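Removed from the display is one protein chain of the complex; every other protein chain stays in position.
Moving on, here comes chain A:
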Amino acid sequence: MYSKELTSKKRDEFEDILEERRLSSDLRYAMKCYTPVIYKGLSPCKPNAIKSAVLQSEQVQYVIKQLAKEMGESPDIIQEEATEILDEMGHRMQLGAVRFFAFTLSKIFKQLFQRVCVNEEGMQRLQHAIQEHPVVLLPSHRSYVDFLMLSYLLYTYDLALPVIAAGIDFLGMKIVGELLRRAGAFFMRRSFGGNRLYWAVFAEYVKTMLRSGYAPIEFFLEGTRSRTAKTLTPKFGLLSIVMEPFFKREVFDTYLVPISISYERILEESLYAYELLGVPKPKESTSGLLKARRILSDNFGTIHIYVGQPVSLRTLASGRINRCPYNLVPRHLPQKPSEDIQEFVSDVAYKMELLQIENMVLSPWVLVAAVLLQNLPAMEFELLIEKTLWLKGLTQTFGGFIEWPDNLCAKKAVLSGLTLHSNIASLVDGHVVLNDKGMEDGAVGELVFRHALAVLMCATYRNQLLNVFVRPALVAVALQMAPSFRKEEVYSCFSFLRDVFSDEFIFFPGISLKDFEEGCFLLTKCDAIQTSQQEIYPTDKGSGTVSFLSAMFRPFVEGYQLIFRYLSKEMKEAFTEKQFIPAVRNFVFQLLEKGSTQCYEALSSDMQKNALSALVQLGAVKKKKMPNGLIYNVNQEAVSKILDMFDDSADAIPEHNEFLFPEYEILIEPEEPESPADNNEDEQGAEDTSKDAKEQEKLGAAGVADETFQSLDEETLEAMAKHETEEEKIFQMFKKQVAAEPEQIIRYCRGEGGPLWVSGENRPEEKDIPNCVCGAKRKFEFQIMPQLLNHLQVDSLGESIDWGTLVVYTCANSCGGANEYLEEFIWKQDYSMGCTI
């Protein structure tokens, strides 16, 4: 499914189609000789002929007769109904309308966009494909501009205008709707599940268009515009319709063409953010579009359209669907696709979306947004540039398709991004901040709302990166979640995350292990992790990458936890989606107001829906179809269990990894024979018994920022070697003692024994240990072992903090009250020289 040669994948060059438009007459362009190439087997026919062919088709007639029989109605009446449906739906392409569109769109696009870049080779491939077999165009869907742009593009390249399956909401836009229809669009109702006649007419219409090769069919796998810029999980209905003629062998083959349309700035960006926060979107109306002309004065940067390699459906199906399931039933009878076929359709849908993702262009701003969101509220400009540049490298390693203008220095790239997106973020006093300060004087609630709006808008851009990052990043998150670095455990965490986020991100069904390996491969490639036979662990220099990646996905981890928590605690009764969204939004909103969470993205209705649907898939929420819609029932226990999977470990991921060490649980066990018997009851007895000899301890070593990820230099290696040869007795003893439990990080033995020294040098004399403030002597209580450095992922010699052992001395009298902090004494012993307190 995924190629290992991600970075070396050759991609086509882009060509700006607006450039020529700016240089020559739009009118002449619109009136140009338009003779699109057509399918080789095509016998030309008028839209009306198609309509009557659809109406007279065995398929539609069969359903009409069936319905007539069932409803006791005359077939003529139902036929009439079918005609109406067809009229409402059918396209009627007129060249005049096409030319009008070409002219108008030229004007509009030139206003809106700086450049519209297209891979010309892709267009040429498409041109060949159209002549060979019926073609289905599968563009990504981020904006209404998508299908306007695609039609415009095909016109520009003298290709047949596609027939578009677009939502019927457009029909609300009277004039534009009609124009669109004349330009070739056809329409489907958003939902027509129950209406058999509609389905039959619609399906037959699409198939007739396809079989005849009359024009390419275009629709959106995602079903609707993605409000978050993440690719939405695919819808299968239309795809299975367009695949059916091939399954029935009515056509030899069908080409599926994934098209990736990426916007440097999305036209509807703020609309989406409002929508996600539950402010209803304005209905598409002509007056709405006219108002939208306001945005014409704005600048929306560059659009990249990458027309992917046409994928032959026949090739995809070869070996998959062996025996044609349609052989034993007349082909015109409506037939529920077999499980095999359903699975195949779903696989193809995911494959196509992954292909879309692969060729989605990422602008520098996407990187900026990703960095910025991890460094709120403000980030130093220079640091932002530095991190952006670093992220660029990482993204390329992961196979991301970055369009970074030639030789453009990072600073300029970041600046130009900031200029284009000045509505989201701005540069203030050398710091980059989100523009959420619009209502500083407003109520707390409004502040939260403003901030959420800014975060969601910014997240829309970061999200473009997630599609590419999700596999390595989930490995990174799993690494931090898993109780150990053992491969199985990391994998099982990964697998869990993949299941939980199955609606959030696009995963090819059923290849969890492959995804895991892909993620590990990419992380290894960027030196972030190392793998051995049994283990996967982060490398020294990779810790930054790993924590960056997990921080990138933290909003999802945390957001899901919040939503799950809400479901497990608050949702006792059955509910509908309509009830769920505002309720959970309210819940999160309150937490944000209180400041008990920072996860603004949990306010997004998209995330809320995905989380709910993940629970449905995991079986923790039951979905029931009722006459008035879907009803959900939470199995609280099951949700809690899922939540535990996170809490066990994921909670331990610190808030801000740049400054905090990861969290761990410390297991305490008495050491066998040689060591003096531990007696720690006086200190921790109560907790030990209650927590079964386990102790939760937060190792918040704040402030030990470790920003250096360079590798070991030669000098250090030499020093290490030298040290090896000068192995001394004490170190031998140290090693022997430690060997009993090699992974120990702490040794506790109050009073008697004294620490286990790592070196003969630099041991404290009695005078070196100051008395406690209460006057009593301090005595040894516990020591921190160097192994801890591994876990803190700061174990690179010479670069990170380092110690041989840290010995802690505490007041012999155990002075001090119950709840106050006391100053204790710590002695740091290194392997060789140097001793500091």
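Throughout what follows, contacts are C-beta pairs under 8 Å (C-beta built on N, C-alpha and C of every residue); 3 or more make two chains touch, one makes a residue touch a chain; residues count from 1.
Criterion: contacts and distances are computed from a predicted model.
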The chain that is not shown, which UniProt protein name from "Integrator complex subunit 11", "Alkylglycerone-phosphate synthase", "Histidine-containing phosphotransfer protein" or "Glutaredoxin domain-containing protein" does it carry? "Alkylglycerone-phosphate synthase"
For a quick check of understanding: of A:R249, A:K578 or A:K624, which residue touches the chain that isn't displayed? A:R249
With the missing chain put back, one of A:F202, A:Y326 or A:F734 would touch it. Which one? A:Y326
Residue by residue, what part of chain A touches the chain that was omitted? 248-250, 252, 322-324, 326-327, 330-331
